[in-house]
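What follows is a structure written as C-alpha cells; I'll ask about it next.
As you look at this complex, bear in mind that one protein chain is not there, while each of the others sits in place.
Moving on to subunit A:
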Amino acid sequence: MSTLLNPAPVLLPPAAPRPARRGARAGRILGYLALIVASAAVLLPFYWMVVSSLKTNNEVFTLPVTWLPSSAEWHNYVDIWTRSDMTTWLGNTVLLSVVVTLLQVLTGSFAAYGFAKIRFPGRDVLFLAYVGTLAVPWQSYMIPQFVLLSKWHLSDTLWSIIAIQAFGALGVFLMKQFYESVPDELVDAARIDGMSEYGIYRRIMLPLSTPALASLALLTLVNTWNDFLGPLLYLRSNDLWTIQLGLRTFISQYSAEYALIMTGSVLSVLPIAVIFLVGQRYFVEGIATTGLKG
C-alpha cells in the first residue's frame, strides 16, 4: 500500500536542507498543529458519516454528541439492501461507469493522436473548439441537449447518460497534452520503417501513454459514478436509476431514517474511496497536467 500512496513525483517538495535555527522548531510545531487541524476539518464529516451508519436511529442525534456508537449496528449494512433498491442502482452505475470510461478513453486517445501527430488544415481551429467547450458549463446547454436527446428518443434510457458523458473534451485534451510530449522523431522513425498511422497509435503511442490513460480512466470513472444531474434529468424510470439518484430519493422518502441514510451514503462513497486510494498518483498527475476536471 505504501508504494501506491507515494505522492506524484511532480509534487515533491524542493529538497532544500536548512540550517537548524531557533525559529525552525517553533515553525515545525505550528506546521504540525495546522496539519492536524486541517486534517480534522476535512475528515470529520466522513468519520461522522461512518459512525452514524453504525448507530441506531435515535442515537444519531444525541446531545452531547457521541463520537463512538455504544454498540456497532452492523445490521444496517444488511437492512439497506432490503429497504432500498441498492442492487439495481449499483448495477446501473457500474454498467454506465465502465461503458462511459471505455468509450471516453478509446475515442479520446484516438482523436488526440490525430490532433497531436498529424498535420492537416483546420486541425488547430477544431482543437480550439474542443478546448473552448471545457470552459462552458454543462448547465448552460443542458436544455437544448435534453431537447435533442428527447427527439432521438434516448431520454429515459441508459444510452442518454452514455451519450452525454462519453464524448467530452477532457479526454482529448488530456491525451493530446501527453502525446505532444512524445518526440516527433520517434513517430517519424516508425513512419520511415513503413508503419501505418494506426499501427503507430496502437503499438507505440498506447503503450507509452499508460499513465495518462490511467489518469483519464480514473477521472472519467469517478465523474460518471458521482454524476447526479445527468441521471436526474434523463432517468425517470426507477429501474434505470443510478446510485446517486437512488440515494437522493431514498433520503427524501425515509427522511427520518438517519442511520440508514448514512449507511447508504457510506456505500455510495466506498467504491470511490477504494479506487482513489489505489490510483491516487494518477488522479494527482491527471489534475496537475490538465488543471481541469469535467
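Heads up, the rule we're going with is that contacts are C-beta pairs under 8 Å (C-beta built on N, C-alpha and C of every residue); 3 or more make two chains touch, one makes a residue touch a chain; residues count from 1.
In the analysis below, contacts and distances are computed from a predicted model.
Only one chain is not pictured, and the protein name UniProt records for it, out of "TonB-dependent Receptor Plug Domain", "ABC transporter permease", "cytochrome-c oxidase" or "Glycerol kinase", is "ABC transporter permease". Here the missing chain is touched by one residue of A:Val98, A:Ala189 or A:Leu229, and it is A:Leu229. Residues of subunit A that touch the chain left out of the display are 5-7, 10-16, 27-28, 31-32, 34-35, 38-39, 41-43, 45-46, 48-49, 52, 60-65, 106-108, 110-111, 113-115, 118-121, 123, 126, 129-130, 132-133, 135-149, 163-164, 166-169, 171-172, 197, 201, 222, 225-226, 228-229, 232-233, 243-244, 247-248, 251, 258, 261-262, 264-266, 268-269, 272-273, 276-277, 280, 283-284, 287-288, 291-293.
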